[in-house]
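One structure is given below, represented as structure tokens, and several questions about it will come after.
Note that one protein chain of the assembly has been removed; the remaining protein chains are unaltered in position.
The first chain written gets the first letter, and so on, giving A, B, C and D; residue counts start at 1 in each chain.
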Amino acid sequence: MSRRTADLRVPAALLIPAALGVAILVLPMAGLIVRAPWGDLSSILTSDEVLTALRLSLVTATVATGVALVCGVPVAWLLARTALPGRAVLRGLVTVPLVLPPVVGGVALLMVFGRRGLVGGWLYDTFGISLPFTTEAVVLAQVFVAMPFLIVAVEGALRTADRRYEDVAATLGATSWTTFRRVTLPAVMPGVLAGAVLCWARALGEFGATVTFAGSFPGTTRTLPLEAYVAINAGDSDVAIVLSLLMIAVSVTILIGLRERWIGTA
Amino acid sequence: MSRRTADLRVPAALLIPAALGVAILVLPMAGLIVRAPWGDLSSILTSDEVLTALRLSLVTATVATGVALVCGVPVAWLLARTALPGRAVLRGLVTVPLVLPPVVGGVALLMVFGRRGLVGGWLYDTFGISLPFTTEAVVLAQVFVAMPFLIVAVEGALRTADRRYEDVAATLGATSWTTFRRVTLPAVMPGVLAGAVLCWARALGEFGATVTFAGSFPGTTRTLPLEAYVAINAGDSDVAIVLSLLMIAVSVTILIGLRERWIGTA
Amino acid sequence: GGDDGGDDTAAPAGTATTEPADDAPSGTVTVLAAASLTESFETLSDQLADQYPDLEIVYSFGPSSGLVEQVLAGAPADVLATADTKTMDEAVAGGVVDGEPSVFARNTLALAVPAGNPGGVTGLADLANPDLRIAICEPQVPCGGAAQRLLDAAGVTAAPDTLTTDVKEAASLVALGEADAALIYLTDAAAEGDAVETVDVPESDSVVNDYPVAVLTDAPNPDGAQAVLDAITGEPGQSILGEAGFLSP
Amino acid sequence: MSLYADLTLRRGDLELRAALAVAPGEVVALLGPNGAGKSTALQLLAGILPLDAGRVELDGVTLDDPAEGVHVRSRDRRVGMVVQDYLLFPKMSVLENVAFGLRSRGVPRDRARAEASEWLVRMGLDGYGRRRPGELSGGQAQRVALARALIVEPRLLLLDEPLAALDAGTRPAVRAELRRHLGGYDGCTLVVTHDPLEAMVLGDRVVVLERGRVVQHGEPAEVARRPRTDYVARLVGLNLLTGTASGRSAQLPSGAVVALAHDATGPVHIAFAPVAVTLSPRRPEGSARNAWPLVIADLEAHGDLVRVTADGAVPVLADVTPLAVADLGLEPGGQVWASVKASEISVYPA
Partner (left out) sequence: MSLYADLTLRRGDLELRAALAVAPGEVVALLGPNGAGKSTALQLLAGILPLDAGRVELDGVTLDDPAEGVHVRSRDRRVGMVVQDYLLFPKMSVLENVAFGLRSRGVPRDRARAEASEWLVRMGLDGYGRRRPGELSGGQAQRVALARALIVEPRLLLLDEPLAALDAGTRPAVRAELRRHLGGYDGCTLVVTHDPLEAMVLGDRVVVLERGRVVQHGEPAEVARRPRTDYVARLVGLNLLTGTASGRSAQLPSGAVVALAHDATGPVHIAFAPVAVTLSPRRPEGSARNAWPLVIADLEAHGDLVRVTADGAVPVLADVTPLAVADLGLEPGGQVWASVKASEISVYPA
């Protein structure tokens, strides 16, 4: 960071492919900016549908992040700190949603939490509760897709945290819960925050699992990405571009906010 | 790893939410397994469409990973080792695809590489090359979505690698390219491998950007996730489930293979 | 032949793999078709396989409006078949359609419910019941437009729980039992088989969608495209579509 | 005996098999080279690691007995631990650090803090309660770590290289202070170190661990005077030979014979200080009955003297004055005779 490297010349063998890589990742966003209907921007951004979708997206992503924090931090702790048999398998399983196509995730969620699903069927028959097509389903889909980001970040932080502090706390008579709460958690807080931000951003962008499991209805389940998808299919590319830019703006702001506290260093 | 913790009792305050978290992530996969048409499994798996899609998926994911390695490792090096101005912004930008809805990514790719796009238009007018809806477009979409996984993993590895080795190499007269090739790269190889595996798995599961930018044409652009989506919409839920399980099996195998070499620890 | 797209990036899906015979069309024909045509068109290509052994038909099904967007973005396809004239008109306006589109089929809507009708749906009026789970197509896609006209005709204000981007999504929600009722094409309800029942809707005949088909300007394989178009508008297309429940144009 | 421990553990390449006993009020210094198993032994006693076999008993209570399935958890043992870098909880204030043990045992916040404040006063840290650990000097941090460990009234205090993190300048002062605090503590104390001076200063007794085994134990002066292994001999700066005595002489494995001042029989250790060695260019004719021809391997300044390393049938270190180096023309590779008076040699059973 404050280290200054004297030799700043970058070898071309690295610079050329790096430039290509940056181009592939950054140009598409630049394309959106160039094509954006700057004149209609404010009218689109303040239209009822967009505002409703934005509000719904912010609320669901925030609730999903809350759920992911409550459930995901303990999962990360379990993976990093206990000698569970089959821990490697569990780690593989809980991180599958990172690489699973979200649409497939949505189908799987329907199989389990749908009205005729394994758990959903029981919920419906017993309590008359049906999850699909509700805002709760949006949150569940987002948790499914985004929580692994949090788990990975927090597990990384836990692994790099010095376990000897926990040993000391144990010799001082602390229960493992006290140790977790007063020693471990404060130590990995930066990792937890980084994970929560990533998780939030990912939940905000969630599309496939949401559309499959929660459907798409304005005000209830149609979040910003779904609104964008509808706009694309309806040929409303202006709206689609504006919505995309809105999401990119939110994501970039948040990722840059993370700065050096990024997953990689957590 | 080989450390044995004497106090294995897990506090309930952590165990209960952890169990809930694991349930949310793992139950949907269990649901797929329960609902799978075990009898028809082999006939579905060996059908022409599935085999074509599987082959296409394997080829494109592998090529995309190759591209991501060639371009992404230098980007990670740029982020970790140089004092580029605006490095935090660049890091934010290149990792946006991690959290961007892939469908939006697909739209952005169309805007730039489409036949009427910024770069694509020029390509088309000059060389008659049109990228969208080709196998190359599938690879490009996968690179866009999956390369950030590699970049994050490699940057993390570079940050934790001891830079003093590079200083020593410099005093011995090595150019920065020699240093990168003979000192830095071997040191971060585990991180590069972990990143490549993640990238490959993510590319294999890529759906949204592919369907938008490359369309869904059997043999050319219809990868496994697209095939699964078609099956879902065609009411062929048996095929959809089998395809989902196939992807999960591949992902889990790979993620478990990563074991302790996971991003978090890289 | 699954073309790897490496030899001709402009038209990977339509590259001719064999020399065309004097009369018989050959090579690959890429057809973009409305989701509701899925079953019928797949049956059609099975039957054409005998007639044109060298012709391979590749489909991409989806919401009509989305398909039009793809064509406008340069998708290398030969034939476009949509589920209403409005979406086809956009393609014509975009200058990607070669000649006049011709209507080859008409379709009506059905009120579909899961097998056993768990929601006890008896007519269109039930679509206003907020306690039922109801799926309707997005208004911008053909089946959604049709649904809107039908509901207007019946004077019903529906209370849908989800708006799907294509008709097949709505159909599969009913088939899975996740929706109590959906307005989908009669043909899609039939295609779902035993999983889906239909409830009689007297007003349904009043709303009919015309299905136009056209060869695209940039069709990589115009000869094959014309052959497929002819098969759709003539035999064996018309009888297959009729069996699936489509009305003749 | 208040702590009795028989520790058996296999971990990585370490095979630990050591018995330790510490009386109340006694401070035992655990000395040994890197990787000897010192820290491992402390972790076993603290209950952080489980034993493979053996027993740990503190004040008559069995803490560990794998054969019987007994394993008292860390938090239920009455042990206090202070390690090299103190590991003060960085996000808590000094006061919260000290109060942590009491809070963990359910003592109400106010009482815990009041008691912690008293401990800070006792440790000469009045007014430091609100600081963060990062704002303390090494010596202050050590006292906070000690207070944090002692406030829960442990019966066994485990100190793992408590001074290693300090630089040479502040170390003596902090060591003196630690000794003062340990003097007032009536539980059992084990201090791990690999600094011989530290072991001598802090320990009432020294136990030397090498490769997981206890190779020597006893009073500091005794261990320093009669090393039993090369490691200990090097540490205390003595020449150590091992041979078989019979009457007034002992034979080394190399065949060389060492004359002794007193009768001895059987396997013996033979120790003598480098300053007791006289070097001469020819076979000495004086009263020294031990004289061996050697080749000089190395010369090195050693305080005001020069330390000569010489190899031969009886390898020795000799400390001579710079004047002698010049007079004798000593240089690496040169031949020299080394002689030691039998009366300067200490002999004890091996």
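FYI, a contact is a pair of C-beta atoms (placed from the backbone, for glycine too) under 8 Å apart; a residue touches a chain by one contact, two chains touch by 3 or more.
Remember, it's a predicted structure, so these values are computed and weren't measured experimentally.
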Residue in contact with the excluded chain [from D:Y231, D:F272, D:W292 or D:W337]: D:Y231
Chain not shown: contacting residue from D:D65, D:D85, D:E118 or D:D195: D:D195
Residue of D:H71, D:R122, D:R179 or D:R248 touching the missing chain in the full complex: D:R179
Omitted-chain contact residue, chosen from D:D263, D:E300 or D:D327: D:E300
Those residues of subunit B which, in the complete complex, touch the missing chain: 162, 164-165, 167-175, 178, 182-183, 186-187
Interface residues of subunit D (partner: the chain not displayed): 33-34, 167-169, 172, 175-176, 179-180, 194-195, 200-201, 220, 231, 234-235, 298, 300-302, 309, 332
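The rule is simple: only the chains that are shown with their structure count from here on.
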Distance from subunit D to subunit C - Cα centre to Cα centre, in angstrom: 85
Chain centre separation (subunit A, subunit C; CA means) in Å: 35
Averaged-CA centre spacing for the pair subunit C and subunit B, given as whole angstrom: 33
Multi-chain contact sites of subunit A, meaning residues that touch two or more partners: 170, 175, 229, 232, 237
Overlap residues in subunit D, where contacts from two or more other chains coincide: 47-48, 73-75
